[in-house]
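The structure appears right after this line, and notes come after that.
Only one protein chain is missing; all other protein chains are in place.
Think of it as A, B, C and D in the order they're written, each chain with its own count starting at 1.
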Amino acid sequence: MASSDTTLDQPSFSEKIEPYISFLGPMAMILAIIIFMGIAEPARYFRVSNMTQILLDAALYMPMAMAMTFVITQRGIDLSIGSVAALSSIIMAFLIKQYGFPAWSAALIALCLGALMGLINGLVITKFKVPDLIGTLAMDLVYRGFALVIAKGLVLARFPDLITEIGRGQSLTFLPTPVVIGLITLAIGYFMLKSTHFGRYTISIGSNPEASEMTGIAVDRHRVYAYVLMGTMAALAGIMLTGKLNAIQATSAPYFNLHVIAAVVVGGTSLFGGRASIVGSLAGVLLLSMMINALVTLRIEFFWQSVASGVVIILSVALYTWLQKKDRDGSGGMAAALQNPDNRKLLKLTVWIVGALVVLSIISMIFGGPANPSG
Amino acid sequence: MASSDTTLDQPSFSEKIEPYISFLGPMAMILAIIIFMGIAEPARYFRVSNMTQILLDAALYMPMAMAMTFVITQRGIDLSIGSVAALSSIIMAFLIKQYGFPAWSAALIALCLGALMGLINGLVITKFKVPDLIGTLAMDLVYRGFALVIAKGLVLARFPDLITEIGRGQSLTFLPTPVVIGLITLAIGYFMLKSTHFGRYTISIGSNPEASEMTGIAVDRHRVYAYVLMGTMAALAGIMLTGKLNAIQATSAPYFNLHVIAAVVVGGTSLFGGRASIVGSLAGVLLLSMMINALVTLRIEFFWQSVASGVVIILSVALYTWLQKKDRDGSGGMAAALQNPDNRKLLKLTVWIVGALVVLSIISMIFGGPANPSG
Amino acid sequence: MASQEPIIAMHGIVKRFGGVVALNNVDLEAYPGEVLAIVGDNGAGKSTLIKILTGVYQPTEGKITLDGKPFQMASHSDAIENGIDAVYQNLAIADHLTPAENLFLGAELTKSIAGFTALDNKRMKAEATRVLKDRLGVQLKSMDVPTESLSGGQRQAVAIARAVRHDDLRVLVMDEPTAALGPQETARTLELIKALKAQGLAIIVISHSLDDVFEVSDRIHVQRRGQCAGVVKTAETSNEEVLGMIVGTKTAA
Amino acid sequence: MASQEPIIAMHGIVKRFGGVVALNNVDLEAYPGEVLAIVGDNGAGKSTLIKILTGVYQPTEGKITLDGKPFQMASHSDAIENGIDAVYQNLAIADHLTPAENLFLGAELTKSIAGFTALDNKRMKAEATRVLKDRLGVQLKSMDVPTESLSGGQRQAVAIARAVRHDDLRVLVMDEPTAALGPQETARTLELIKALKAQGLAIIVISHSLDDVFEVSDRIHVQRRGQCAGVVKTAETSNEEVLGMIVGTKTAA
Partner (left out) sequence: ADLPLKELPGIADRDHWLPDEVNQDGALEALQAATGGDAIPYAGTQENPLQIALIYPSADVSDFWARNYMALTKRLDQLGIKYETREFASRQVEHSLQATYASQVDQDADLYDFVIFGPSELATQADNIDKLSANPDLTTFVWAFHTPLKYLKTQPAGWFDFSSAYGAIKICDYMVERLGKDVTYAMNRGIPGITDNQRSGDFKDCVAEKGNWNVVYEHYGEYQREGGFEGTQLILQAYPEAKVIHNANTAMSMGSVEAQVAIGKEKDIFSTGWGGTGLELDAIRRGELDATPMRMGDDVGAATAEAIKAHLEGRQDELPLVFLGRITVAHDNMSIEEIDSLEKEAFRFSGVGALER
């Protein structure tokens, strides 16, 4: 069958960098942060202690980002990981503090519980056929509810050394223990993605679920596996968090879900499935940690941190999408964009909304009563 | 062209109820709640005051559920509505309290601001090509950040009558004002879905975006419209919330997103796009409000309410999916399910995880130290 | 058979996708009352060519004339407004809409209720039933079910009906309209093409089936690797010659 | 041409989807070294029939025998394990995987690293290149790009190569393998079918193109409205007769 000769025979530059584009987005943003901080606050930002700090922050999210890469690549999503982390480590804490379980076994039990919760998520999604988003959202309520039922407002604190070692230990001298754990999970994830059936099927399921089904792949089973992996990694993160703070309570880890999803997507894993990048997820996790650290170092007010995070996430995803877009000749600049009748209509809508705002404000100022600042 | 004669000529029963299936799920759950409460606690649950209470609770979510139905039907999602509501009503509150704007104009300005934020969401998604989930998630951070920047921890309270009327007024005697507002928005939504270009294109975009594009539909523009509608309705909900509480602060409305999405999906609108049900969304909103009310009436402990909500959401979505599934002959009961090698493998996995838990627990109890319950 | 003036003509069209040159300097003319077939191997640029003709893509270079006048299409709507419509290779059907809704998708009939413009669903349903029956001879059991529940042939009929519903349609483009059809439905479709041609439309058909091409077309445009390998009159050529042009062993006479 | 014993046979197969009866009491036999064509109008049940044959669907009633012994397939893997594989109508290709990865999807080659079983990507790539070249005569420019960047024909080649990569393949089912292909690639595919037949495989081809059917098949199974309208020897029938059977104006001789 004839190969199409309309393409050039030499792979072009863009074809060559294609496989790496996934993390070019976050990499460019990371570079931007590094350059900016190099000018603005080099001494404080680039200290060893600060780099360790960034890595420590990032480490917590690495195992989850690894697992979430698999979940998202299969066109799934998991909104329950914060609760899974909280519930499994609350139980671990109770086992250690109330029942005198050895730390190693309590930690293993927490991992198993995480796996079990992941399994339940997976079964709800594949057997009950509840869409991922709503299924894990509902299970999030369930797990968080259980954590609260078990622990109420109790803060369980002061754990054996094993737990704090996992959460913030330095005993490996060259890198903090949690960073090593995070990097190992990512390395395992990389291996799984490239060299195991599970990884291969993850991509094929996300790429074309029907085709995968027809090829004889147990689609549902492998989707369940991804959730089991996710649950286990969430539990691991829960243990790391417990160790890091040397305390745990039922309301812990409220923002795990969104942070991890943002990191993975910023790293170039596609929410539409089929395109995975573990290295990108690492870059995404680092980017978010570096950004927050940079904002704190720059003494940006807390509330602006939230704004800045949102903007950085959008910019890096948009940058990545733009880099990846192939058909870029058709657009042709601002003028052409305005020629487009759709864009003109949208512009009109914008003008309408803003106009209404201005008119209303003017009317109000004229007819409005006196200011009345009594809160 | 021959019509396929393998189907029966008379539409079968399942074909007849097909269009209504979408809200059969939540309706069945609502019925279940009614029956259950009719037995368990009829006197307290079925009082007029309690019914008003349920409606009042539900009213807040009706406009957003209407708009979210459009967003989800277009295969979108909006995770920023809580922040849009908070930011627009914070600004409204400032305009009223600090700058003496009349309430009606401040409220209209809030609606315009909501529309503007929706417009920004839409443009981020269609022009920057950031996937809906991550784009609105990031914009959520941005809007919430701005709300916090503007209002800090300040609570703005005690508003003119117009605002409280919108939020909890009774001046229409037969139904509370917010309920009337909510039902009107739903009715408008129903009309838009069935009888406007926007509604028609919403379904076609969700059903087949490429086909819609080729048919000459301005896909991106109509997606933006859906987000503008969503933003406006979120702002309306923000005003209603402000009026209901007679106060607003930057951290208000934290759970809008998930509550509204859950209600819409429970109501049978498909997260995979193309299938919309405004009536279902109403049923979904009512179901969630009735459920929470029922749990409190039954004097269920607070934390168990979270668990129960999760379970009810999953059950109603699963029930709906099950009702809708056509090819049900192939399955054939428990025994057949176990015959399936995939299910056997999953069962093995479950046994493994649970087994590991049990073994670890036993080991720990034998070798573990004494209990040390000093928190 | 063809009149002297083409309705629509493309001149020196080039289309690049990033590094890929999908079309390289292609000319094409469509005359009223004539069926022009486009044949060629996979990836030869057939679909791209007609997507440019119908305003779905913009050409990188080259120009289009309508009735001899330069004609710029910013979108597919521009094409439809000027009486040009298409039935695409992957049927552009929204599965969740009913046949009538699909038929009028993008060109809904409206009525006015209390000053508001609302869709006139009743009239659209009636019209759709009429178009399907009168122009295509198809009668569906129910017009109220989502299109996804129809058979392949019925869906195809809906897609074609959508294109031919305009009374001012002048150019109809069809990308592999029979590829997925059984023999009976293929025959039906070919008859339909002939009928439309008799109504004076310019019809452009892409097909891999040379039998079908020889049955309905007046001229054959052969695409090869992004370029036009030649245009021949159907009456003056043979199956073998066209095959040779497609494969590249022969050039146009 | 066919030996006496069918490799695989279906007896009295019924398949219902809810209220729809897609197949109604259908028999089918496939012999080694024989090409069996299945023809029929849209919705006649052709795809459903072969999905049952390859374990994708389970029949509602009826049974299947393999080498004369009853054979129960719980999933497609069971079919593959017994040397039955298929190329489906909508190419079952994962666009994001490379050709080699697609080729071995569901049947990856593995090696052992430090006691762990790992995918042997290198060997799969080499094997895939070999299978594509030796069995199908296709050479891709690069084996490292995602399959989505290949042309339709190349993708088709990958899909066929996946089915024929097993050395113990005995039955190959192809659902409209040439529908989307240009003349040159169609010819290639038909040659391939003949070559595989010569290797002793039982081949089942679904096609709407009677020309193709008459070129490669030994027997023709005509489906009509979920039932078998008859099976005829290709050498003993004519285009018109088969058409008549499809349309329902003739029954099997």
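Worth pointing out:
Convention: a residue touches a chain if its C-beta (ideal position, glycine included) is under 8 Å from a C-beta of that chain, and two chains touch if they have at least 3 such contacts.
This structure is a prediction, so every number in the text was calculated from the model and none was measured.
Annotation: of A:34, A:155, A:180 or A:354, A:155 touches the absent chain (contact as defined above). Contact with the undisplayed chain is limited, among B:40, B:172 or B:296, to B:296. The omitted chain makes contact with just one of the residues A:98, A:251 or A:324: A:251.
Not every partner is drawn; the one left out touches chain B at residues 44, 47, 49-50, 53, 57, 148, 152-155, 157, 168, 241, 244-247, 249-254, 293, 296-297, 299, 301-303, 374-375.
For chain A, the residues in touch with the chain missing from this view are 44, 47, 49-50, 53, 56-57, 60, 148, 151-158, 241, 244-252, 254-255, 292-293, 296-297, 299, 301-303, 373-375.
Methods note: only the chains that are shown with their structure count from here on.
Of all chains, the one whose mean C-alpha position sits at the greatest distance from that of chain B is D.
With centres set at the average Cα position, the gap from chain A to chain B is 23 Å. Chain B and chain C have Cα centroids separated by 42 Å.
Among all residues of chain C, those that touch two or more other chains are 41-43, 75, 151, 153, 184-185. The residues of chain A that reach two or more other chains are 1-2, 4, 7, 15, 218, 342, listed in rising order. If you draw each protein chain as a dot and join the dots that touch, every dot ends up joined to every other dot.
Across the complex, chain D meets chain A through its residues 55-56, 75-77, 79-80, 86, 88, 90-97, 101-102, 105-108, 113, 117-119, 121, 136, 138-142, 145, 151, 153-154, 156-157, 162, 184-185, 188. Within the complex formed with chain D, the residues of chain A that make contact are 1-4, 7, 9, 11, 15, 18, 191, 194-197, 199-200, 203-204, 206-208, 210-218, 274-275.
By the touch criterion stated above, chain A contacts chain C in their complex at residues 1-2, 4-8, 12, 14-15, 326-330, 339-342.
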